[in-house]
Structures are given as structure tokens and as C-alpha cells.
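Only a single protein chain was left out; the remaining protein chains are all shown in position.
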Amino acid sequence: MPTMTVTDAVSAALAEEMRRDPTVLLMGEGVATKRLPLVEEFGAPRVRNTPLAEGIIAGTAAGAAATGLRPVIDLLFAPFLTYAMDEIVNSAGKLRYISGGQFAFPMVVLAQTGAGWGVGAQHNHNNEAWFVHSPGLKVVMPSNPADAKGLLKAAIRDDNPVLFFTDIGLAYADGPVPDGDAVVPLGKAAVLREGADVTLVSYAKTVHGCVQAAARLAEAGIEAEVIDLRTLKPLDEDTILRSVRKTGRLVVVHEASRMCGVGAEIAALVAEKAFGSLRAPVVRLTGPDAPAPASYPLEQAFVPQAEAIESAARGLVEGR
Amino acid sequence: MPTMTVTDAVSAALAEEMRRDPTVLLMGEGVATKRLPLVEEFGAPRVRNTPLAEGIIAGTAAGAAATGLRPVIDLLFAPFLTYAMDEIVNSAGKLRYISGGQFAFPMVVLAQTGAGWGVGAQHNHNNEAWFVHSPGLKVVMPSNPADAKGLLKAAIRDDNPVLFFTDIGLAYADGPVPDGDAVVPLGKAAVLREGADVTLVSYAKTVHGCVQAAARLAEAGIEAEVIDLRTLKPLDEDTILRSVRKTGRLVVVHEASRMCGVGAEIAALVAEKAFGSLRAPVVRLTGPDAPAPASYPLEQAFVPQAEAIESAARGLVEGR
Amino acid sequence: MTSDTLIQALERMVLIRAYEDTLVGLHGQGRAAGTCTSVGQEASAVGVVSALSSEDLILTNHRSAGHLLARGADPGRLMAEVMGKRDGYCKGKSGSLHIAAKEIGVVLTSTIVGGELALATGVALSRATLGGEGIVVCFFGDGAACEGRFHESLNLAALWNLPILYVCENNQWQAFVHRKETTLADSVVPQAAALGMDGKSVDGNDVEAVQAAAAEAVAAVRRTRKPFLLETRTYRLRGHFEPDDQSYVDPSELEQWRGRDPIAVLRARLERDGLLSMGEADAIEARARGIMESAVAFAEASPYPGAEDLTRDVYA
Partner (left out) sequence: MTSDTLIQALERMVLIRAYEDTLVGLHGQGRAAGTCTSVGQEASAVGVVSALSSEDLILTNHRSAGHLLARGADPGRLMAEVMGKRDGYCKGKSGSLHIAAKEIGVVLTSTIVGGELALATGVALSRATLGGEGIVVCFFGDGAACEGRFHESLNLAALWNLPILYVCENNQWQAFVHRKETTLADSVVPQAAALGMDGKSVDGNDVEAVQAAAAEAVAAVRRTRKPFLLETRTYRLRGHFEPDDQSYVDPSELEQWRGRDPIAVLRARLERDGLLSMGEADAIEARARGIMESAVAFAEASPYPGAEDLTRDVYA
């Protein structure tokens, strides 16, 4: 298998889908500058630099999606989505329902976020839960290049608006990516490691902390099951519940803030639907209720790390 | 005690706070038209109609708040907040932290939402969880006129940005409001009814469904404790946990969608911190993962009703 | 306009007025929800829409009845929608505020002021990309022109040569705020010009003038595939949303514009020029009332959506 970065995986998925379907087009501030090979292959009308105005980029995408195109827009950093919330939430997310099903919005919104570059809270804000909470949208956040590619292909083919977040901290990490048309379906979590003692659920960067923690736990004789959600909405409830029914213990980990985050949703889900199997309190390890600091050591401290995950899981198993 | 509606309670709180503090001012599309008595008492410069542009209204408020004024802005309906997310989240919510504490943002954002007027999903979207999830903001959503008045007074005096949501369905319902300077502190839930068998947690309109359900449950010999959160952030964790440690059973009820809603947060909190006391699965009763329909019967069906709350609570107590 | 098309325009304007009067009446009786009527603005809607061809697409907003009816929407299905009934254009889920009717080319209505401006560029991009002669017409209010999306939309449409006719229905009001309280700009046309877009301002209460300006603008957009901004200067004769006592409205301004009611103006002109007898005019009004009676009956007979509809059509 070839290896590539998440950034290249996104490019590869875009190229393959644009080749497959002439209605797919890419728009954003600098997409044509930064993805010259796509311009060369597909022409300027399908790879469009835009004015600096996220709202109209998203609105244009929504209008185009409803009338025959399949736009992918790059809004760069997740905090910039604040300028496009009406178009994403009120238009793309709701106008299908409001109109009684007259329109569909096959569009993808790309955005980066997360610790890694020290760019501070106006470039780094894990706000994916906003979109999970909002109707009519799907939300994806991969943890590796293969999933990034496969999920983006699925997102582009989906007839609903999909928010596709990539983790800044993973942007340049290499990983194997299968050749060919390897679509990763939306709504399916990946079980990265099986184990009967405790379930670690995460997505994006912190998946790697879970994997590391699981390896260390294994050395101590604790078998952790590691679930990478990949898609946050629709959420793969079955995989989560099946695992917790087996292990009886759950640690949810993410970089986004705790209150009303995806971790809250998963903890609530388990407390509702797997309560009888739960042998210990649920634990959430999340970013604090604070904006993301730019300072490197603080930015690292913002993110739940493998040690904390290991210790939380161990605490649950050992009944501390 | 005099009685008044939530709408009038908001006016009364505004008038009292503007009288108390000359730096308080009100801005919004039509505030001066709709609140003539305030214009007459405080003058046009302190009660300002604005152009139709939510982003600049919120930005103006944030800029003014950081430099000596205490603006209250009326953005009308919660879905219109989508146009002001940068100003609320990235500026008011984060610039204190980003600047290392150089600025504070004493401002209040008013917005209505909820079933009641059949205005559809672009006027009715209970998106309060977005702001609970975001750092640096406080969030309030009262269930009655007395709290509306008292909480708004506290919100105006708070040095942080406060999102103040009122429930459309409660706008014109009369309720008693204490005379005088009755401030309701932010961050304190109200226990509306004590009970040892099951805890019902809610806020805004669905509080009334909980109260009704509790009355019916009492007839069946089940004592429900009813908690009205009033403030969603900071969340009164103590009151919730104390209650669930006593009752061992929790039903959380709100009109907002389920995934990553306030109910998820509360369920997660309890699964983490009161797990040992829990005797039954947590139950969430929420609006569906759908935009709010305009059609009256559908709009009513969107909202969890007393019957469903009663039945869920009964199910928990009876071990169904 | 020929006398025939003028009479057709009158018929449409009278139909729109009858529709809204009917809804106002039903609302008073508690039989229908309140709406944003376009009473007084019928010439703008009919003048522009009559200049379009069937392949053109329309985007509108909360004040849409004129645009929809001018385009041939069925009054019964519109009323059913306002009443939240299953036979409404949007199966009752929209209510009055965001009625789209794709089958007649009225797409993606948004009640977020400015929403239609953001979507129109995308619809036009589809048109431009997928081919065809059709252009896109985007109706919006003077209030929407205060939103940043106005600027963003015009800038992009001008830059990308998108075939959009922007129609700013400048009715002097933005809900409960008079236009003068929202901007120093007397007209939006110079704002388009500053972004490289041609535009024109026209008396929005004169259907002939609107039709002529719109026809010219549509032809230009169709030919050049470039956007154009048409401002129709008109007035909202009723309140913002029913009920609304208009107590905040300057009575003399209101009176002045009432004297320029576009339907009365047109009817007088047709009668004066001998193109229409008083009897014929009355017959037009009677016909419109009859259509509304059937529409009400249809809408009231339509069932409400069922519980299963609550979560239907959320996802594709």
C-alpha cells in the first residue's frame, strides 16, 4: 500500500471523485492556488478560487447542490465556519425538510482544526458538536489518511450536506492508503483493537492516544477495546453499545470541550442503552472549557494525552 | 405579587437595569419601535433600532462591551444567531482569553425560540447547546416570568457574555413576578418540587410538562423531584447530582434535539459522578433530529409532552 | 405592454390582493396563521415575473405570495401550506414563511433575510455550468441589502459572470424599522455599481414601468450572462406580519402611498384609456374572489400531516 498524508489523501479523493463525476466541483479561498494539479486536470471552472467570504461560498455551494452540482468547499479552519452558519445550518441543513423534500444538498464542507500548529483559538476550535446537534447534516472526522480518503469519497457521494473536519495535528502524518476506489461508508466506526475490559471511544487525533494507552494497558494485563468513530453523525451506536455491553466500562476521549460535546452524547447513549452492562462510572477526557491557547506547551496540555487515558481506564478496571 | 408575561418581565428588567446603570444600552432590529417606553425614559441613544444585520449588531455589542458599555442586543429569533456566530463565539467568547485577560465582554444577547407560533425551522431552532459547548459564554433559558426578570438582571450585571433565550411558547403566559430588585443568580437551578423516587430535569417550556407529570405521578404514589435548570451554563451540577444521588433515577427533558444537547451533558454528568447511586438507565426525552415544522400538530409533536414524561418516569420507577 | 398583457397583469395583481385579503380575513377568524403580505407591492411582483420565461428560476423570501402567484402557483396549495396542511407546496412544514414550489421554478425560499442572496449565486452557478438559457431572479427586500450577504453575493455574481437578475423590492420598511433608520444610502444601485454591476431603479408601483425595466434587464442578463440589479421602489401598505396595527407608521407617508396603490393606479389607467370597462374590472375582482373561495375550501379540507411526517424528509 502506498503511504501518504491526510492532506494528500484529501487531494487524492477529490481527484478521483472529480474524475468519476463531472458535477463535482471544488471552491474556496486558495483551492486553485494550492491544488494546481486539480486545476490542470479538471479546468478552472471546476476548481475555483473564491473571494474571501465564507458565507457566500457556503451559500453558493448550497444553491448549486440543490440544483444539480456536487460542490466541495474548503472553508480552511473550523472557526471560520462561524461566518457560514446560516448557509450550512439554516439552508443546507433545513431547506430539504422545510420544503417538504423538494431539494437535496449533496455538498461537502472541509475544515481543519485541532492542536498542532499553535495558531490559537480563532484557527483552532473543535466545534464539530454544533453540527452533530443540528438536523439534516452529517459530520465526519477521520484519524488517518486511509479513512480521510475513503470517507471523503463517501461524503462526496452522499446526497446530504457533510461537514468534513480534518485534524491539524494529523495533517502531515504519513499513513498507508489502499489503492483504488476504497470508499469508507459514513456511519461506521472502526474497532482498532478488541478487548474485553474497557472501551475507549474517540475520534481524530486522540484516537492515537487511545491506541497508545491500550498498548500500555495490555502490558499491565488490561485489554482495552479501541473504537475510532470516524463519523460523528450518523453515530455508529451499535458498535459503541456492543462494545460497552461486553466491557462494562467506557472512557470517551476528545479534544473538543466537554459540555455538550460528542463525549456527552456517547456517555448519555451508554447510560440510556447499556446501563445494565455498565460496571463503573463513565469517564470523559476532553479539552477544557477554554479557547485553544497558542502557546505550544499549553496547546499540548489542552489535549487529553495517552497517560491520562491509560490512567482513567486503569482506574475503572481497578475499581478506583 | 404582580403578574406579568415573560415579554413584559424582560422589559421590566431592562428598564430597571438601565435606570440603575447608565452604561446599559439596548440595540436591535425594532427594539426602539417595540419598546417605546424605554426610548421615552432613556432616550434614543440608549435604545437603538439597527440596520438589519445581526453580525454587526453583535460585533458592535462586543466592541462596546470591551470598552466601557454594557450592551443588551435583541437578535429576535435564535436561528438568526447564525449570522452572528463569529462575533459571539470568536470575539466575545474568546478574546478575553486570547488577549491574556485584557478585555471583558459584559453583554447580553436576547433571542426567542421554541414551538408555539408555527413559524417553522428558520425562526424556531433550539440551538442553545451550541453556546453551552463554546468557551467563555454563559447561557440562560428561563421557564417563567419571575425567573426571566431576575435572570436578565443578573445577566446584565455579569461581566461575561450571556446568551439569554426565551421560549416562544411562554412569551405571553402570565406569571407572578416579585416586586423590587429580585435578582436570580446565574448558575443556580430551582428545585420546583421535591421527591425521592425520580429526578426530572428540564428548562424552559418543558419544565411545565415535568411539573404536570410530577403531579400525576404523585397521584400514583411516585414522588418526582423537578429541577428547572434556568441557567444552562454554568450548569448547577450540585443540584442535579444531589437529587440523583437521592432518587437514583433521572429523566432529562428538552425541546432541543437530542444529540449533543444539554440532556446529553446532564446524562453524561450523572453517569460520571452519580453512577453509584443510579438505579435505572437514564432517559432523555427530547425533540427529534429534525428541523422544527410549521404545521401546528407537527410542531406540538416535536415537543416532549407531560404524558411521555410521566410514562418514562413511571417506567424507571417500576423497573420496566 | 399591450392592452391584453396589461389586463392580464391587472388580473394577476387582483388575484394576489384577493389571496392576501382572504388570508388576512381567515387570520382574523383564527382559521389561518399570520403572514407577511405584499399588499401594495403587487406591481413589482407581476411586472418582474411577467418578464420571465418558464425556464428561469426564482428565489424569494418571507414576503413571497406575489412572486408565487405571479408565477402561477395554485392559491389552494399556497393556503394549505400557510395552514400547515399536507397538500401545501411543502407538505405543511414550511408554513407561510419559506414556501418553495420547484415545479413552477420557485426554488430554495429562505426566510432568513439575506438567505436568498446567498443561495442565488449557487443556483446561477448550476445554470451556468450545466447549460441552458435560463437565468435566475432573486427577490429580496431593502432590509436584506443591509446584510453582509448582499455585498458578498453581488461581488461574487459580478466576478463570476453569473446570470442573476437581482430585484430589490425597496418597500421603505424593514419589519418595524423604517429604511431611513437603517442606511444613509438612498438607493442600492450605486452599491452594485461599486462592485462592477449594472443596475437601475424603477417606480415599483407602476407595473408597466416595472415590466419594461425587467424585460430589458432580463434580456441583458440572458445575453451577457452577467448579473444586473433592479430596484423597485414601492411601499408595504399593510404591516410587517399579520396582525400589525402599523401604529409606528407615519400616517401621512402611508396615506401618500395608499394614493398610489398599484392596482388602483392600473385600473384607473385602463379605464381612462378605455381598455377596460368598470364592469369588466369588477368581473376580474369577482373572479379572483371566486378562486379564493375554492382555495379556502381546498385548504381547509386538506388533512394535517401525520406523526410519521415529523421526521420525514430530514435526510435524502
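The first chain written gets the first letter, and so on, giving A, B and C; residue counts start at 1 in each chain.
Please note the rule applied: contacts are C-beta pairs under 8 Å (C-beta built on N, C-alpha and C of every residue); 3 or more make two chains touch, one makes a residue touch a chain.
Predicted model only: the values in this text are computed from it and were never measured.
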Chain not shown, its touching partners among those shown: A, B, C
Per the touch definition above, residue among B:51, B:116, B:248 or B:263 touching the missing chain: B:51
Per the touch definition above, residue among B:4, B:95 or B:229 touching the missing chain: B:95
Among B:11, B:60, B:202 or B:257, residue touching the chain not depicted: B:60
Sole residue of C:96, C:110, C:126 or C:191 that reaches the chain not shown, by the stated touch rule: C:191
For chain A, the residues touching the chain missing from this view: 29-30, 33-34, 49-56, 79-80, 82-83, 117-123, 288-291, 293-299, 301-302
Interface with the undisplayed chain - residues on chain B: 23, 25, 45, 48, 50-51, 53, 55-56, 58-69, 71, 86-87, 90-91, 95-106, 135-136, 159-160
Residue ranges of chain C at the interface with the undisplayed chain: 146-152, 155, 158-159, 181-185, 190-191, 193-196
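The rule we apply is simple: only the chains that are shown with their structure count from here on.
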Chain contact graph, described as a line, ring, star, complete graph or other shape: complete
A-C or B-C - the one linked by more C-beta pairs in contact: A-C
Closest chain to global C-alpha mean, per-chain Cα centroids: B
Rounded Å distance, chain A centre to chain B centre (Cα mean): 29
Euclidean distance of C-alpha centroids - chain B vs chain C, Å: 36
Length of the line joining the C-alpha centres of chain A and chain C, rounded to whole Å: 41
Shared interface positions of chain B, touching two or more other chains: 79, 82-83, 120-122, 288-291, 293
In chain C, residues with contacts to at least two other chains: 92-94, 98, 110, 112, 114-115, 148, 314
